[in-house]
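The complex is shown incomplete by one protein chain, all other protein chains being positioned as in the whole.
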């Protein structure tokens, strides 16, 4: 039997839709298993300052459909120092907390890894980030919602592009990963997709645009924010190269983070939240729960953050074929 | 080299969001590979009556985001007869069509299987149905959109349930499969989910509802339409068993079929549409293209329709844990 | 100067999107004007049972965008009796409440009118109902959201109707008023609209449908639930009269009540909530605040509930012209 009686949950890093569904699952699965569950405010900052409170079934009622995180989130400079983590540990002990569930991205797991190593607190992580840039899970919590927000925005812009025969360069999220750009590009019938993983071949784009000049009246080029050039530069270059097109730039920005989570994100968060609690009770620690091919799996924090974004070549090929 | 020069595409059975994205992908991938592509109207009916037309790149412009199917769909009684299929074959030959892509569900593939057997026309199928009831693919085209439509509707009903302290019985689609009910139940924090795969245990539900009488003010029970009793009977029984609750019934009905497809359905349809054309060119036939663990795979029509809906026990457990 | 120091706010009758925005406006305008504001739970029931609590600025933070009502709502049988209202009065006095803001529809104002008459408590009403069936305001809070929910649902059903060449009979809310049906019918290009204010002329509908048999493939007939026959009967009659059409029925039901309010409902609720508080401070009572031609106006409760739904003939004419 497990010695764990009290656990705490926190969200850290950028907020992602589905974080609330994950918090709810952790709290309810904890109570279901006879545990007391504490909520920590503002990520590791709340651990350092001791800002936490006892949660019950009602604390998480009616939040599964809400964007953001009711526990709030932050990036904590103090927790990056040994002094900060020492304070955090004292607060954890003072509250009688035996184990932690941390919801966030690579920064979150890096911190968790150190904390666990130094103070031997069992910690399980949940992948909560719109960037889908973690190993050990097919999708991160928030990614499916973010990409659907992107395509709904691009659909709206396509109305204008089509009405005015314009070319729109649209910058979407993805600092290190082109996956949001690539999948949203396929979904919105983009004529080209520029991603950090590959250099822009302006000649190829130019040829493709020229080839379809007669069959198409509007054009969408999706650029990942992490692309070597970024939306602003890309739109300037296209203006310079294609003086015949009426080029506009749209940077989607912060709207991509919020909103009510999709079914996939809610189910993913619910399954992983339950799995995290059960994993702690089974004695696991230092691992992230993920969903791989429909099944819950665990991966060490160190491996989770060493995600190599291997862009599926099939997707790139499809952009080209369908932008015909 | 393939002898295929002309192909035709049709949609059959109930319409599903993403069918247009699939049509677009077949047409463009066909043209990209140097083929002529014909569109057949109203499923097999159009084959029987010879209602088909040549499609070009522009025929499928600006449809990727639209629900329904521009080719229309129907269930064809005539195609179920050998005389009907004979007529269809003559039309296919007269038009010089060498191969077909059919988008639909199990009825569609049963018809395709017979047609291929009798007349040796290469046919590749795409899984287009909101019911997700086909083997050989993790998801069918339309399923992800339908389930998101369901949860958005339930979220709205939850507003009223919560405001009035009511219990809502909500019937969702799924004649043979409880998957839509189960995943939408998890996603909306339903207190119980009734599905065709299991008998209703009213005692257990009654106990669960009683247990949470103090912690919860609203209650949602999701019933799959294929459940042995159906929403109407379930709501009457609950009214009889729980006179203290203010019970209401909502049958979501036809809104679940339409709407702009989600990113997942658009990407799925686009990948499988391209794959179907390439499969025909490689000499495949009598198979459905599906996506399994992120990779395109093929399965024979006969196996695709022998889907056994193995409800993930983990999901059922999660409903119970989280409805605490 | 006003003697009013403490006010209370409640929501009553069916819930409507924008009620939360109205509560928020009453609470903040009260505090802005130096008052204490109490929230009463479950409408008049909360007055009768003394279920109320002090609200502050934070009580209403982050609710403007939410459907339903955080104060909950109910229809109170006890408040319909003099004994019930006597109890309510005692609770009001015990809490030191000097005046009330009640948000609801005609039942709400009928109760308020009696309560004020018997116990001389200043009360101002806000029109909170999706039915738009009150005099003294161009629109009620919730109506604009409900009608937009209706048209989004009908747009989805149109996808299926169009794909299958079907005729859909769609029943929408409106027990006494055909306005939701009429405006949603115009907005969705319905072929006919049946409303309580007029008898159904099946011959005329039949002729209109016949006339457009060639130009149209899908058909939508919108029926107000308060129509003399209702959606079920209408769909049966049309099936009998038009055996050539594939007729389906969809009853939208409860989804029409919930959801995040539109801009119009949020602005309307915010303006009227502020106006209600200022009216009480100016000594008004027994009146409903409404918005007429863009300006706040007040009307006595007795007049507000004597709404005669004068269907704009222009709108009926437009359905016919545009269903060509």
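Note that the chains take the letters A, B and C in the order they are written out, and that residue 1 is the start of every chain.
Keep in mind that, in the parts below, contacts are C-beta pairs under 8 Å (C-beta built on N, C-alpha and C of every residue); 3 or more make two chains touch, one makes a residue touch a chain.
Just so it is clear, the model here is predicted, and its values are computed rather than measured.
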Touched by the hidden chain, restricted to displayed chains: A, C
Absent-chain contact - pick from A:90, A:138, A:162 or A:320: A:162
Candidate in contact with the missing chain, chosen from A:59, A:129 or A:250: A:250
Contact set of chain C toward the excluded chain (per top definition): 24-25, 28-29, 31-32, 56-58, 61-62, 64-65, 138, 144, 147-148, 150-152, 155, 158, 162, 183-184, 186-189, 212, 215-216, 260, 262-264, 266-267, 270-271, 274, 293-294, 296, 312, 314-315, 317-318, 321-322, 324
Residues in chain A touching the chain absent from view: 11, 15, 17, 19, 42, 66-69, 72-74, 149, 153, 155-160, 162-165, 168, 217, 248, 250-255, 257-259
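Keep in mind that, in the parts below, only the chains that are shown with their structure count from here on.
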Touch-based graph of the chains, sorted into line, ring, star, complete or other: line
Rotation, 0 to 180 degrees and nearest 5, that superposes chain A on copy chain B via CA atoms: 180
Mean-CA-position distance for chain C and chain B (Å): 36
Separation of mean Cα positions, chain B and chain A [Å, integer]: 28
Approximate Å spacing (C-alpha centroids) for the pair chain A, chain C: 39
Interface hub residues of chain A, defined as touching at least two other chains: none
